[in-house]
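A protein chain is absent from this complex, but the other protein chains hold their places.
Note that the chains are named A and B in the order they appear, and that numbering of residues resets to 1 at the start of each chain.
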Amino acid sequence: MSFPWAQAYEPKTGLTKFLDERLPLPRFVYNAVGAGYPVPRNLNYMWNFGVLAGFALMLQIVTGIVLAMHYAPNALVAFATTEHIMRDVNWGWMMRYAHANGASFFFVVIYLHIFRGLFYSSYKAPREMIWLLGVVIFLLMMATAFMGYVLPWGQMSFWGAKVITGLFGAIPLVGEPLQIWLLGGFAPDNAALNRFFSLHFLMPFVIAGVVILHIWALHIPGSSNPTGVEIKGESDTVPFHPYYTAKDGFGLGIFLLVLMTFVFFLPNFLGHPDNYIEANPLSTPAHIVPEWYFWPFYAILRAFTQDIFFIPAKLLGVLAMFASILVWFFLPWLDKSPVRSGHYRPLFRKFFWFGLIPTMLVLFYCGGAPAEEPFVMLSQIATAYYFLHFLVILPIISSIEKPQPLPYSITEAVLGSDKKPVLGENASPAV
Amino acid sequence: MIRIIGILAGLFFALGVLWSFVTGAFTAATEGFGEETAEHAFHEHPLDLELSSDGPLGTWDVPQLQRGFKVYQEVCSACHGLQYVAFRDLADLEYTEAEIKAIAAQFQVPGIDPDTGESVLRAATPTDYIPSPYPNAVAAAAANNNAIPPDLSLITKARHDGSAYVYSLLVGYSAIPEELKAEFPDFSTPPGLYYNRYFPNLNLAMAPPLTSDGQVTYEGGSPTIAQMSEDVAAFLTWTAEPTMAERKAVGWPVLGFLLFATILAWLAKKQIWSSIKPSRKD
Partner (left out) sequence: MADTTGTATTEIPVRQIDDTADDGVRRRDFINIAAVSAGGVGAVFVLYPLISQMAPSEDVLAEAVTEVDVSAIEPGQAIKAVFRKQPLFVRRLTAAEIAEAQAVPAGSLRDPETLDERTREGHLDMLVTMGVCTHLGCVPLGAAEGENKGEYGGYFCPCHGSHYDTAGRIRKGPAPTNLLVPEYEFTTDTTITVG
């Protein structure tokens, strides 16, 4: 769908006319990310992260294909070929550091993208499908990142693989055979390494496929915006190109500056020293931690230390960890407030900034800390709040909250208006 | 309906984890957070070590790396290999081709007798990697009281603050301090282990490798233990990442170009938006 005032594509040269009748790719691009796609004029910089995530995915695919040319997924030589890449392959160190730090910054960008979606309630009708596909992408990313971290076959790779596949062992009855099946053995070894490599190579292309669906779904209603008020007329929009291509170009520059500072000057800052020790099934690192982007979920996993009736603590932790992400799938139906943007929701805003954000930070910190007090107790309180926030607090505040008056339109929000908005006039879903 | 199920599920997980919290808090209140251990109280973080390779502009001090290699060759190599460093890599240390050949020939690597096919030891060549003195891990463990001397290629990247850690470990041997004995009478260093305050559990299996000043002869002088330790720490910083200097040298122009391109992108963005950006004042 597009808006009636969207600029129409007109092929100008002979080649584009030729193409337009046979394979209208230029028309498709023009209408998707060109001048033919009207976008709310008031998007702030939080709306940059979708494009940046797409860029990060491309960066990972390109550097990953290069690394796969030099790496061998065999437990005997995997660690050595990684060092071969670092030492002997032309620019190999740059490719590997770009891939490792690229993964971290892919998650940085994705977390900011999700954070934007949560604050501005981008998941609400008519954009539920965009949100659901986004959560699918996030889950696929987590699986891909986990399997990629196993490939260098260092100590953290090995013990990470052991711990994470061990989670499946917590499932009653089928757990243990399932774990052995996943690994193709009784502990991570060649079989596991080989299949992780194969799947790690495949998954980015699956992600790219879901990303296309995600963008397709986005183009049906168009982008949301910081006011949460739907587009009412032409004056609410600007064409994607050149306005948002320029803005995204600047955002990309900032992103690359930060990423390249890490790649060239702090390449191991986000990694763990133990992964420069070759995998050793006979010796466990002092404390096993996943990569930083899994810390909040790892904290939730470890928060459950007591059995409840017949459910063992380990299973509870596993269930809670998966539930903590699966709960996002239900957000569009849990939060029924007709107002989208957190700017106009005083109660929601309070719980968001003073509840959810500190909770995430605590979980993040505790996930990276050793399983000692006081970190365990802190993570338990934070875990409780996490579930209460999404499953109890959000549904309740969405029915009791009295939203602040919304602007009549995006144009009015940008330009200001003499007309005093009528309280609650727009407090119904603008479809 | 979905919200009722959601609220119930939310309460289930929240109460479940709070139950863990309450039992944990009860245990902590009645039994405390567990006893202080000697390792926790007396383990020290590595000393400050300044190397020329530190920082975004840092680069190798080649004479120091050469001295460090000498210490490695005369002391460390008795037990530790450098399996990811080839002799040819020593060209970075500004050794000539002939010197590298001569250095390599001083090491023995496994080979095959060309006439009989039997396993033999042969002199290493520049394309060989710096070998461990032990044929396998079992032999290494058997010769060292069950503690396998780790390969040192990546040691400074495989430890927190690795270069300083190596340096600190080499200068950190001492007798068990009196305060520790007073506080933890049960603490002891078993035979075959050595007290070292920079090692996580305080008892290190490696015998003090550098025991006297001048143990390794430098050109024009006899170095202190600290000097030798610093040099070998610098050398092992190089072995862990020989491409570091190149990385930093490439990094600056990359960042410079990106900064330039980003400023241009910002100006372009500003210029493009200027035609529609209204002011809020009117």
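FYI, a contact is a pair of C-beta atoms (placed from the backbone, for glycine too) under 8 Å apart; a residue touches a chain by one contact, two chains touch by 3 or more.
Because the structure is predicted, anything quoted here is derived from the model rather than measured.
When the omitted chain is restored, the residue from A:Gly92, A:Pro188 or A:Gly271 that touches it is A:Gly92. Only one residue in the set A:His84, A:His219, A:Lys314 or A:Lys336 touches the chain that does not appear here, and it is A:His84.
Screening A:Asn74, A:Ser235, A:Asn280 or A:Gln404 against the full complex identifies A:Ser235 as the residue touching the chain left out. Chain B residues in contact with the hidden partner, per the touch definition given at the top, are 86, 88, 126-127, 257-258, 260-261, 264-265, 267-268, 271-272, 274-276, 278-279. For chain A, the residues touching the absent chain in the complete assembly are 5, 38, 41, 62, 66, 69-70, 84, 87-92, 94-95, 234-239, 242, 246, 249, 411, 415.
We adopt the following convention: only the chains that are shown with their structure count from here on.
Once the centre of each chain is set as its mean CA position, chain A and chain B turn out to be 32 Å apart.
For chain A in complex with chain B, the touching residues are 41, 80, 83, 86-87, 93-94, 97, 238, 242-243, 246-247, 249-250, 252-254, 256-257, 260-261, 263-265, 267-268, 273-274, 276-277, 286, 303-306, 308, 313, 316, 319-320, 323, 327, 330, 333-334, 336, 372-374, 376-377, 380-381, 383-385, 387-388, 390-392, 395, 414-416.
Of all residues in chain B, those touching chain A in their complex are 2-3, 6-7, 9-11, 13-21, 23-25, 28, 33-34, 56, 84, 89, 150, 153-154, 157-160, 162, 200, 240-243, 246-248, 250-252, 254-255, 258-259, 261-262, 265-266, 268-269, 272-273, 276, 278, 280.
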